[in-house]
Structures are given as structure tokens and as C-alpha cells.
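With one protein chain held back, the other chains of the complex are shown just where they sit.
Showing chain A:
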């Protein structure tokens, strides 16, 4: 016997999520069938609005409902520093630390030819434009992960930015080699940001 079509489609959708295999997808699908209608509706709305309502900030590339994003609009942030991260979720991790008051720039990945990501595929051009337009920036802090690709990205950015006379530093201390920012705890990140090194 086949799954009724709506159920089959739901199973197929769940399977598109990372880390979810066939069995888990079936379990989730049957669970969804058993949920009350309002909850299901909220769930579906939440899914759709991630696409309808979220966009990338035209200045920093962070995910936002309004463009420019909250951080770029905030007059109280320190406009002399830009912290460069791989993903939007890294901005959230940094913000939860509540210690960094500067601005951000989200690259949307790291340089990796194997995955078809060269400099043109990352959000790098807009960073350079930002630096050209805003004389107030005097430090760019690079917080890509300590993987070979994260390191290559950091080196590339520093070669690009340094000739303009802007200080480039790298988050290095505390983060173990090969680790992801996502998994680092606040204390480690705090130490990392204090101990950043000039490139």
C-alpha cells in the first residue's frame, strides 16, 4: 500500500531537512497528522514567512525582516569596527555574548572552489564598498572558522583590505583548530575576541 498523497508529500518534505532520514520523516509526518489544526497552521505560516518576510540586509548581509537590519540602523553601535562572519547564525552567537558593540558583515560561506565558491560567490564586494564609503571604519575583525577554508578566506580578506590602511585582525585565540564558532561557548568567544591578532 502507498501513503496517501498528502502524507507522502509531507514525508518527502521532512526528508529534505538536514539530518532527517526516511524513518524519522515518517514519524514526524504521522505526528503532524495528530497535531491540532491551529498548531499546524502556525507551523506552516512560520515556514512560509521565512521566505516571504526575511531578506538579507543590503548593507551587512545579515538575515532581517527590515532592510537595513536592526544592527545597521542602531545609532548606538560602534561604527569603527566591522566583524566578518561566515553565516547569519554566527551573528546571533556573537550577539548573545553581549560584549561586542560594533557592526557585522556576513559572507554567506567561505572560499571553497570544490563547492564552487570563489570570491565572486561570497558577499565580499559589498564589504569593500562599505569600507570605501565609510571612513569611520578603522578595524575589520575576521571571525571565520579555523578550518583550512576559513583560514584561506581570512587571508584573502586581509590581503584585500590591508592596502587601504585599515587594521585587520583575526579571531584566533581560544577557538580550537577545526572548530566551528557555533559550538564555542560564550567564555571562549570572549577570550577569542580579546585576544584577536593583527593580520
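We take it that a contact is a pair of C-beta atoms (placed from the backbone, for glycine too) under 8 Å apart; a residue touches a chain by one contact, two chains touch by 3 or more; residues count from 1.
Note that contacts and distances are computed from a predicted model.
S.K.: Which of the following names does UniProt give to the chain that is not shown: "DNA replication and repair protein RecF", "Putative monovalent cation/H+ antiporter subunit A", "Electron transfer flavoprotein alpha subunit apoprotein" or "NADH-quinone oxidoreductase"?
M.R.: Answer from the UniProt record of the missing subunit chain: "DNA replication and repair protein RecF".
S.K.: Please identify which residue in A:7, A:26, A:97 or A:152 touches the non-displayed chain.
M.R.: Here the residue in touch with the unshown chain is A:152.
S.K.: At which residues does chain A meet the chain that is not included here?
M.R.: 111-114, 118-120, 148-149, 151-152, 155-156, 159-160
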